[in-house]
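Dropping a structure here in structure tokens format, bear with me for questions.
One protein chain omitted, others in place.
Chains: A and B, in written order; residue numbering restarts at 1 for each.
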Amino acid sequence: MTIRGLRILPPLAIARLGSSPEPLENYDVRVAENDPPGFRKIHGAETLVVDRHSGTIRRSYTPKSIRFKDRQGRVRPVAPFLEVWADVDGALVPLTAALLAKNKLTIDDVEWRAQVGNHKAFRRTGKAPDRIDADTGWFRGHRPHPLAGQCENFLDGKSIPFGDVQFIRPSRRFPEIRLRFTPPKGLIYGAVARHRKADVADIVYDSSRGTWSGYSDDDAVPPLIVTNPSSIYANTGDDRTTSRGYLDDECDGIVEVRIVTSRKKPLQAFARIGAGPPDFAPDSFPVRTIADDLEQALLGPDPKDDEVSSAWTEEIIRRAFETVRLQNTAALNGNPLEGGVANSMASQDAGLGRAEEPIMAPAIVDSLALQALHQSVFAALRSGSAPWFGQVLRQYDDVGDLTDRGRRRMPAMMRGSDGLHLALTRRQRNAVLGSGNQQATSEDARAVTFTAPTTPPGKETE
Amino acid sequence: MPELASAPRSAAVHLFGDRHILLPNGNRIYELDTDSYAAIAAAVDARDEAAVGASIAALGLDAPPFVDDVPLRDPPLRAISLAVAQKCNLGCTYCYAQQGDFGGAARNMPIETAVAAIDLLFRDVAPGEKVNIAFLGGEPLINRAVVRRATEHARQRARERGAEAAFSITSNGTLIDDGDADFFEENGFAVTISVDGIGEAHDAQRPFKGGRGSFDTVMTRVAPLLRAQRQMQVSARVTVTPRNLALRKTLDDFLSRGFHSVGFSPMLAAPAGTSGNDVEMHAADLDRMLAAMIECGDELRRRVIAGRRYAFANLVNALREIDRGTHRPYPCGAGASYLAVSAGGELAACHRFVADDAGAMGDVVTGIDRDRQSQWLADRHVSRQEPCRSCWARYMCSGGCHHEVIHRGRPACDYIRGWLHYCLETYTELLREAPGFFGSSS
Partner (left out) sequence: MTTKARPKNRTARAGVPLAVQAMEGQWAPKRIGSAALHEQLSYRAAGNPPGTLPTTAISNCFPGLELDFRNVWKKLFVGIEMHESDNLVVGTDLDPEEIRNLRFHRLVKVVIPGPEGRIDQPLVINVHGPNPRGRDTNFGPQALEWSNAFAYLVAAGGKKVTCEFTREREDNPVGPDAPTRRMTLLVRNFFEPGSAVIARDLVEPGQLTQSLCSPWQNDYRECACYYWAASRPDYVNVEAGPQGPSSGENWMQVRGSGAQQYQPDDFSSAGLLTYEDIFRRWEKVLRFEIAGHDTD
């Protein structure tokens, strides 16, 4: 039972902002039975209730329904747990007080550190004193450790709270070693100049030291390189999109755990965290996610035969539909609309020089018509008769094809990070292409489940 | 009489619940749309196996066999039980070990035999692998010194090998002393206490040799163990006879006393010549037992849906295996990776075959008799069993307990299928109502 190494799982945990003191409860999201393109259902799942003062998990329970805002209308923050797992003889198992004890260690040997930053102003101005960073330093014990965002260009004594981290005190019922990151509230902070009082929670930025208030992407010449898209910051609304000097409390960074042992090198591991806005449609998911990009980086763009499955293909299509379903596809398509012109993929393409035309025939892009279309795609897939489907997926290097044919490939009417029509990851597309004639089961599944019988005596099968 | 829903109608599929099917090949479970379910149900009703097969294929669910008919060969030894004391202080009415001595002279296992058995177990264990050592009897605590020394020896071997040793003991509970709680806790034992009911119900089946009831003694002795459980788990095992069918009461009582879990098994084959013949379960008794098991199961459903724990071992284990889709050609590891060691050092297919020639497998000195083992594995493979080959439950039940089958045949098939059918329905209900139950139990 010797601990050979540590990991923190999940390796990337996303927190979501909100000012309620009660974190969002846990839930599962499951595909609707018998209605594959229907909305997924949210079911309460085991929720751990942390006593903020002592750091113990007071109890766990399964909520009957999930409320995303509290009674006062405040958004409940998503505050992820990060678990420490121990590498014991080739397998990772949750690190517990008991496992520490077996290695002659105690909970007091466990140290943590968290570092997060918000470099949004720095990314624009290019000036290092505009970096906002927070660092708890190494700590032990179970009280919450605030992440106070410090910045050279802040007014004296000012900082931006980026939430806190708390080492959860293991208990008999919850013996695992874990940390909780509670994100900040989602507040906006201002600079001495150009703020409007009601917009901001506090004035933190010293405009006599830094240039963030008054900055404009229009002035950026190399070595300053603007973001793409550019001018995405709160501005005064003038022609130059002059920055109001606003800052938010989004952040990202790392949490580290360290256990000093008698060995030469301490046991240590880290994971990444980030805090972003809430997911306002929690039963719907984007078609291409950070998980898809990480999987491609980890496993490569070519899934193995036993990795592809119709279930995976179905999930990709479901997600495309989940995005499309919440878009006014008629507007995005560039259909003429009563009451004004919406910004659309058609108008974006026109900005590149292309003739401004709807992407699809206007009649087929109504939300409900698209739903019917997706239902028939599911039906075709499920009867094994849609080998054409993979062929209509846009290839990653065909994103510049703005012909009608090119623009009608899937996913349609969505925009990718290059500003052109979105492509899936190559791994996702290859998964769809490869799922033509998959068996429900593979030899691999068989290997997983067939274990030589080893009934431990005294625990006979009944 | 109308046919039971659990009856064996097709070897290729079993229908249950709300449009659900189990495919024995891989013990896979699917929910079908109305039309597909109707088609497959019609084929099953018509006893048309070809049409059943065609329906499965049309759904794309046909697959190469998950379990083949080839018997296991030379499986590595990963678990042993040590009959450290072939004697007992109780006189249970149905004892397979015939009051502990297996029909021979009462004896204790010498430490040398235990050490030789453990060394045999560790002979080809690789780093990271896990082995199990069980102490059984008779009543193993009659020979406490060997239990402790053997445990220590096994831990030493495990350290040397970088392997992990897990320990278990099955005891009648009457001889537990003050030091046992610490010892079991320190070594993370799975402790099973044989208890057959509350008070008189227990006493009627499990008296001391002099005839006095043992229940109060057991409860007094077990109490410190129940309080001390952290690493160790103390479970109750109830042998069910026609006389103690109040299962729900028994279950709730033992759980309230702090047992980690409670499991039931029907008394199917008592040795001839014991008074146990009177307590064997027959068809009508098994029907009553099934009803009592379902009563316990319904309570588990209610509790789990309410987010609570209810350690009814039979159902908890069955649900876990159903969720995994476990499918096996043998019902347990007996005669394969698990062997029993008698007090004299003979190897047997399992603890029930100690001193029974039908399960002899060599001894700790000369090692496993691989020829006898191969013959056993060939004979015991479920594909060689009748009427198992045509039964939908064949890779769940896997032919049933070898000891009972060899000595009494298969009197309990309806009971087993009825129970598994209920477990399958419970599974799909809980998957819908309390899926976290499976997430966290994996």
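Keep in mind that, in the parts below, a contact is a pair of C-beta atoms (placed from the backbone, for glycine too) under 8 Å apart; a residue touches a chain by one contact, two chains touch by 3 or more.
Bear in mind that the values here come from a model prediction, so they are computed numbers and not experimental data.
Of the options A:W112, A:F154, A:F167 or A:Y246, the residue whose C-beta touches the omitted chain is A:Y246.
Residue in contact with the omitted chain (choice from B:G100, B:G197, B:G325 or B:G418): B:G325.
Between the chain not shown and the residues A:I8, A:V204, A:I317 or A:L393, the one that touches is A:I8.
Not every partner is drawn; the one left out touches chain B at residues 20-21, 23, 26-33, 35-36, 58-61, 66, 322-325, 327, 427-428, 431, 435-436, 438-440, 442.
Rule of thumb we're sticking to: only the chains that are shown with their structure count from here on.
Centre-to-centre, using mean CA coordinates, chain A is 45 Å away from chain B. Interface residues of chain A, counted against chain B in their complex, comprise 1, 28, 30, 33-34, 43, 45-46, 61-62, 89-91, 98, 172, 384, 439-441, 443, 445-446, 449-462. Interface of chain B with chain A (complex): residues 26, 28, 31, 33, 60-61, 63-64, 66-67, 72, 75-76, 78-81, 127-128, 132, 134, 136, 162, 164, 166, 168-170, 190, 192, 230-231, 235, 263-265, 307, 313-314, 317-318, 324-328, 330-334, 336-338, 340, 350-351, 432, 434-436, 439-440.
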